[in-house]
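Moving on, here comes subunit A:
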Amino acid sequence: MPDTRLLQVSALNGGYGGKPVLQGVDFHVDEGEIVAIIGRNGVGKSTLMKTLIGLLPPAGGAIQLRGQRIDTLSAHRRARLGIGYVPQGRDVFPRMTVLENLLVGQSISGRRIEGMLEQVYEHFPILQERAGQRAGTMSGGQQQQLAIGRVLMGAPSMVLLDEPSEGIQPNIVQGIARIMVELNRRTGLGVVFVEQNIDMIRAMAQRCYVMDKGRITAALSRADLDDQDRIRSYLSV
Partner candidate 1 sequence: MVDSLNLVFSFLYQFGDAFAFLVLSACGLAVIFGMMGVINLAHGEFIMCGAYVSTRAAHAGLPMPLAVLAGAAAAGIAGMVVEWVVIRRLYERPLDTIVATWGISMIVTQGVLILLGPSMQGVGTPFGSFSVGGYSYSVYRIILMLSAVAVLAALWLMFTRTRFGLLSRATIQVPHVAEALGVNTNLVYSLTFGLGAALAGLAGGLYAPTMTLVPTMGASFMVEAFVTVVVGGADIFLGTAPAAVVLGVIKAALTSWKGQLAGQIGLLIAVIIVIRILPRGISGKILRERA
Partner candidate 2 sequence: QDAKPIKLGVLEDQSGDFALATIGKVHAIELAAEEINAAGGIDGRPLELVEYDTQSDNTRFQEFMRRVLQRDKVDAVFAGFSSASREAYRPIVNQFDGLAFYNNQYEGGVCDGNMIVTGAVPEQQFSTLLPYMMEKYGKNVYTIAADYNFGQISAEWVRKIVEENGGKMVGEEFIPLGVSQFSQTIQNIQAAKPDFVVTLLVGTAQASYYEQAGAANVNLPMASSVNVGQGYEHKRFKAPSLKDMYVTVNYIEELDTPASKEFVKKFHAKFPNEPYINQEASNSYAAVYLYKQLVERAKSTDLAEIRKVIAQGDVCVDGPGGQMCIDPKSQHVSHTIHLAHVKADHSIEFPQKWDGIKPYWLGDAGCDLTKSDPSAQYSPSNPPPKS
């Protein structure tokens, strides 16, 4: 059913210079799905996300978005196809204001979307309150919210989130999960996210892949996800 495949990743290899990290990653995301990727530190989750968005060149394999090969495109071209990316460690533009950071996020779509800014402000009120503050002086959690808000500004059809809950207070973690689920319901936003926070995984994910040593080693269904200890066991060892 190729028309329901949002993202198809096949036999993807990649890494840093001469150092291979991804060793044949296979997985897929269907239209309208929220998929989690879990795994211990250093197994290659962030490397996978960077390779998907195009910040690292793949060393082999294929990435297809709605059936179209995108692995040869530059990152900005992929972004313009509607993929949003929130890096681990936030990476806001430190010397620009919060508002300016948000405006940059619009380049994903290349146009200004009416009402988007208001929507983002509604999701993250602190961003409106601090619209004129330089992003680099925001607190860690505020920056994380900004990074998520920034990517939503471009109205992406799919987002890649690398540990979105990191550094965020519990009730806002819940809020972010809610926002993602709601966007997913309303607009069919596809989400791939890397996460360690079990609550967030359970609140958001419809399916889940487990990664180890650069490979996908297990795929968990929604039912599996309801079993807390099951997830925990995949995150340990």
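One rule holds in what follows: a contact is a pair of C-beta atoms (placed from the backbone, for glycine too) under 8 Å apart; a residue touches a chain by one contact, two chains touch by 3 or more; residues count from 1.
If you want to know what made the cut, all candidates are chains of the complex that A comes from, given by their letters.
Predicted, not measured: the structure shown is a model, and the values here were computed from it.
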Touching chain, any copy counted, for subunit A within the complex - options 1 or 2: 1
In the complex, subunit A touches candidate 1 at residues 53-55, 74-76, 79-80, 84-85, 87, 91-96, 100-101, 103-105, 107-110, 133-134, 137, 150-151, 154
